[in-house]
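Only one protein chain is missing; all other protein chains are in place.
Each chain carries a letter (A, B and C) given by its place in the written order, and its residues are counted from 1.
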Amino acid sequence: MSSPEPSVMRDITYAEGMARGLTEVLERDDRVRLMGQYFFGLTEHRSKTVEIRKRFGDRIWDPPIAETGYVGTGIGAAISGLRPIVDVATASFIFQAWSQVVNEAANVHYMTGGQTSVPMVIHVNHGIRGRGAAQHSHSPQAALWNTPGIKIMLPSSPRDVRGLIHTAVADDNPVFWADHVKLFDVTGPVPDEVEAIPFGVADIKREGTDVTIVATSYMVVRSLEAAVVLAGHGISAEVVDPRTIVPLDRDAVLRSVAKTGRLVVVDEGHRSAGVAAEIAALVAEEVFDSLRAPIRRVAALDVPIPFSPPLEAFVEPTLAKIVAAAQDVMDRRRP
Amino acid sequence: MTDDREALEPRADPLAILARMWLIRAFEEQVSALYGKGIIRGLLHLGIGQEGVAVGAASALRAGDLVFATHRAHAHALAKGVDPVRLLAELVGRTTGLCAGKGGSMHISAPEVGFVTATGIVGGNIPLAIGAAYASRARPDDRVALAFFGDGAGQTGSFHESLNIASLWRLPIVLVCENNGYAEFTPLSAHTNVERIATHASTYGIEAETVDGNDVVAVRDAVGRAAEAARGGGGPRFVEALTYRLRGHYEGDPAKYRELAELSDWRAKDPLTRYRDRLEADGLLDAEGTTIGRIEAEARRRVDSATREALDAPLPAPDDVTRHVYAS
Amino acid sequence: MAIPRLPSHRLMAQLRTLLRIRRFEEALIELARTHDVGHFHVYVGQEVTGVAALDLLEDGDVGYTTHRNHGHLIARGVDPAAMLAEILGRATGTNRGKGGTLHLASAEHGFPTTSSSVGGPIPIAVGSAFAFRELGNRRVSVALFGDGALEEGAWHESVNIAALRQLPVIFLVENNSLEALGQKANEYPSSTLASARLADLARPFGLPVAVVDGTDSRAVHIAMRRAVRRARALEGPSFIEAQTVRWPGSRPLWPQLLTGPTDLAMAWDAGRIGDEYRAWHERQDGVLRFARELLAAGATTREQILSIDEAAKEEMRSAVRFALESPYPEPREALEHVFA
Partner (left out) sequence: MADIRYVDAIRAALEDELAADEAVCLLGEDITLGGPFGATKGLVDRFGEWRIRNTPISEATVVGLAVGAALAGARPVVEVMFIDFITLAMDQLVNHAAKLRYMSGGALSVPLTIRAQFGATGGFGAHHSQSLEAWFAHVPGLRVLAPSTPADAYAALRAAIRADDPVLYLEHRGLYWQRGEQADPAAVDPWRVRVRRPGRDVTILAWSRMVPLSLEAADRLAEDGIEAEVVDLRALSPLDLEGIVASARRTRRVAVVHEAVTTGGLGAEIAAAITEAAFGDLAAPVLRIGAPFAPPPAGPELEALFVPSVDRVVEATRALVRGPAAASVGVSPAPA
């Protein structure tokens, strides 16, 4: 951790944590610019953008609906001395700018043999928001994880999002920052003083001994609820939140699995070739012999996200599915 | 009066057109109410105030022509003859919905009446419509494709790429820009220096017309000319219809970014009122308002029964969820 | 008269750069016969555009170029030896062997990164201009691209943003499709672009537009000078179309020295010009044209031209030696520079 244990902690919402983080980086670094206006999606938290705009209006730009154009604008601005935070709003829209993200931003530093850097942050609201249907519910982080050159931060608490924003803006690389709108109202303690939370340091959100649950973004919250239920069944679950998957705190994940011998990976992206697959494969490779049961993945089913509420609920990783998966690995034994 | 599950064709009589505009208005007001009660959820974009463009354009097409719509598509769909019951059922996520509850408001689709699909991606439907026109040209058949899109789409790359290809290949397509002055929450002037989206059409040698979108007859005539020219091998045509949405960008949008004066100006230009007045002037409607009263009542009755029917329909079962990912 | 009104030392410097670019590309084409450098593109025939235009930039100004980038980099002072080394994938290359011919870049010379994705760099150039305006440092960003990029949506999204924000960016389109093979025609609408003139794609956004002969160094100079002034004054973007005839050697899939190594004597001895490529040597080769006009203006002598050319050839011979003698990168370097 970059800062000493904080003195005063206050409970605020995740959205407030975002607003604090954005405001603080705007205050502290005059290279920071905000491109876009949907950091808080279409939730009532949008008013927070208005407050930020009141103070920093001249450093906020609402671009046209031209993702290729304004993401590319962010890349060039970063190359030439600004620290843009580009908001692509709903994660599904990033596919409109995909070539700029994966062909340009991700490759610049490498292709130039280290001559040029792209210190920009790309923000999206990802995931199954509730009746977003198939074109407003994406979690593109799995594809970006297979794209070297982009760091990926997936905060799950007010403290994490606020602290990771500081690290993201200070980082000289493109950083993909995905929030989940269902996190906005989650509350948690945040220190008064400014705190930068480093990338690549996982947070054990709950300690346990029987089974490790590695979860990302909003799935951390759900997994913590599951851990409570599991405790009721006498199962002690450890919830590990990587917070960033690029870089990934491999040691923290492997240490936990080595301790519990069982792993459930919870991620809201599609199951096939998803974030959970990479984590499962990595753990199997590295600590195969300490696994006492097969790894279970709890992820969105491999269908586009349907609109109808009962269908959506059936597709997404629910509390019940996480609990069932953990119980299943507890019942299984290596033959 | 024509059945509202039919496309309004060029021969449709004025009262049928007025009735269809009223059906759409009543439908969207109902949808808004159901949203307020939490019966309809999700992201909902209403086109109240833009009925003139939807009905004007759709009524200038033939039944076999194909329409590709936007995220604000209820009016486009109903104007093309989509069954209001199945549309409502979709909005409330029922199995009897147009898309069996998988699409929702932004992804409605009814190919059997030539309403191919809507899209949740701004500008995303324009290349699709170009492709349908290409298929007609390659086959060939005498269908015309029509793409609705907003002024916001005018700043997307796909829009420009599409104009270029449509012109190069002289495709049978009508591009209808519903210029309501706002791209989501932002006035057009904050998104481009180009005042009229139609300007870009002429860049690619595409004939364009700009019309009063709140005048259903003006839209119908312009789109009619465009469609027949395109059908006759004349290549693409562009119609920019200037209009205004009387609601926010989505249900729940406080729309603080707009002046009240602006709003009331446009209320005065409500396409339904204007067409009613015109028909009265032409003597097609009695001044006492009995006919118009009957039309409005009929529209509301139709929407109420559609609502009941939709809500009585079953919700999907969990195992429906894995169907329709691939062709079986 | 088509040479800019400039002090003769500037004109001679431009001549030298033109010859260095030409001899670089000729050396590369030779080298590629014996060494696999991947698919490459040369700047032969367009030298005058790049040299006359980029000569007006200052330290700190940036350019974003394309797969056809060699001439642009040399024009701004990048060492040809390091460029050839990069093209051969050597450790001494401008990009340490990670870019190759498609991605030659030199940040210190104002080429932060080079993309081979058609249209890809245009929004990035606009982004640098966005930063320059915000930072108020009076710098200019130049997007250098071919006519094909105007078919990409990225162009439209970018020019709209640049015009809207009055950004200090110059869109310098090198239309090298005149007399090219394939779909492109001499005039528009072509088989792939429906607009009657390329410039029509910029006009609706309110950009000043200049269409010039890309081998006419004065015309390029004047258009670029206006655009640079306008950009530095934060009055907004400009659009310049520089037209050149596609060099016969660039018409096949891979560049070939069809017109032979450039014989500068053709600039003053028409008798040396053969029939096969007469039009090229008499009218379309910008380097010969510049030499002719310098002589006509009495700004130089045949001897001077030949000695500058000799120096250029020698520089490229040693650049080739340097590149070939340079080591390949250490394998582990493949893992470096993924992140800063």
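One rule holds for everything that comes next: contacts are C-beta pairs under 8 Å (C-beta built on N, C-alpha and C of every residue); 3 or more make two chains touch, one makes a residue touch a chain.
Owing to the predicted nature of the structure, the values given are computational and were not obtained by experimental measurement.
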Note to self: Just to confirm, in the complete assembly, which displayed chains does the hidden chain contact?
What the structure shows: A, B, C
Checklist line | Hidden partner chain, touching residue among C:97, C:168, C:204 or C:286 | finding: C:97
Note to self: One chain isn't shown here. Among B:132, B:146, B:272 or B:295, which residue touches it?
What the structure shows: B:132
Checklist line | Chain not shown: contacting residue from C:117, C:256 or C:304 | finding: C:117
Next item on the list: Quick one: say which of B:50, B:70, B:119 or B:199 touches the chain that got left out.
Entry: B:119
Next item on the list: Provide the residue numbers of chain A that touch the chain removed from this figure.
Entry: 92-93, 95-96, 98-99, 102-103, 106-107, 110-111, 133-135, 138, 142-143, 145-149, 151, 200, 246-248, 250, 269-270, 272-278, 280-282, 284-286, 288, 291, 293-297, 302-304, 306-307, 332, 334-335
Next item on the list: For chain C, enumerate the residues touching the unshown chain of the complex.
Entry: 36-39, 88-90, 93, 95, 97-103, 115-119, 148-149, 151-153, 182-183, 191-193, 253, 328-329, 331, 333-335, 338-339
Notebook entry, point to check: Please identify, in ascending order, the residues of chain B that touch the omitted chain?
Noted result: 66, 68, 97-103, 107, 109-112, 116-117, 119-121, 124, 126-140, 143, 145, 157-158, 161-162, 164-165, 168-169, 323-327
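As a convention for this text, only the chains that are shown with their structure count from here on.
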Next item on the list: With chain centres taken as the means of their Cα atoms, state the distance from chain B to chain C in Å.
Entry: 48
Item checked: Distance from the mean Cα position of chain C to that of chain A, given in whole angstrom -> 42
Note to self: Counting only Cα atoms for the centres, state how far chain A is from chain B in Å.
What the structure shows: 37
Checklist line | Sequence positions of chain B contacting 2 or more other chains | finding: 155-157, 190-192
Margin query: If I count partner chains per residue in chain A, which residues reach a count of at least 2?
Written below: 64, 66, 68-69
Check: What does chain A use to touch chain B in their complex?
Finding: 37, 42, 62, 64-66, 68-69, 92-93, 96, 130-136, 301-304, 306-311, 314-315
Check: Of all residues in chain B, which touch chain A in the complex?
Finding: 41-43, 93-94, 97, 99, 101-104, 106-107, 119-123, 152-153, 155-157, 183-186, 190-192, 250, 252-253, 315-318, 320-322, 325
Item checked: Contact footprint of chain B on chain C as seen in their complex -> 151-157, 160, 163-164, 189, 191-196, 200-201, 203-206
